[in-house]
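Note that this complex is displayed minus one protein chain, with the remaining chains in position.
Let's look at subunit A:
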Amino acid sequence: MRYLALPLLSQNLTESTARAQTLSLYLQLSLQVSLSQRNESTMSSSSSSLPSCPKKVVTLKSSEGETFEIEEIAALQSKTLENMIDENCADTPIPLPNIKGKILAKVVEYCNKHAEVGVDAESLRAWDAEFVNVENTTVFDYILAANFLEIPTLLDLTCQSVADMIKGKTPAEIEKTFNIKSAFTPEEEEQVRRENQWAFE
């Protein structure tokens, strides 16, 4: 930004001359400012070597074709996306045919939240707890998405919440919660339980 060399105002000037000089100075200044603003906007759109370039976004496409944008910084939490960004495959929308739009939206929200700066650990923990406070089937979908996109923090968070569903339950309760078809007769189950006691405790 070029600086205007301000002429010294002599003290002997009359008031009207001083006002005229001030006005002309102001006009020159404002012209200068608008010129440089235009310069800045033209310069920034052409090359990416300037310090103030716009944030890069990555576009993700869900199984239904819906697109979602995510900032590159937030996308780096996914190892899958990070690899693609490194290999310059992330300039076109990335298709994710096994992740539904509803789930993808929430995953993007998770990554954005965890890429924010200045969030204290306590409130982030509370936010995470709310995030997984949803239906089991939704949590399962989060798990599959986190597994596919290789987002370790989200995978740990969701797996921990499923593990919490297993804790403290008897096998019968676990079967009910997760709709697991038990292939055991009661006698078989008793035998398995006895063998497990030896194996695990």
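Throughout what follows, a residue touches a chain if its C-beta (ideal position, glycine included) is under 8 Å from a C-beta of that chain, and two chains touch if they have at least 3 such contacts; residues count from 1.
Throughout what follows, contacts and distances are computed from a predicted model.
This complex has a chain not shown, and the name its UniProt record holds, of "FHF complex subunit HOOK interacting protein 1A", "DNA-directed RNA polymerase subunit", "F-box protein" or "EXT1C protein", is "F-box protein".
Residue A:V192 is the one among A:C89, A:V119, A:V134 or A:V192 that touches the chain missing from this view. Contact with the chain not shown here comes from a single listed residue; of A:V57, A:M84, A:V132 or A:C159, that residue is A:C159. Considering the complete assembly, subunit A touches the hidden chain via residues 64, 137, 140-141, 143-144, 147, 155-156, 159-160, 162-164, 166-171, 174-175, 178-184, 189, 192-193, 195-197, 199-201.
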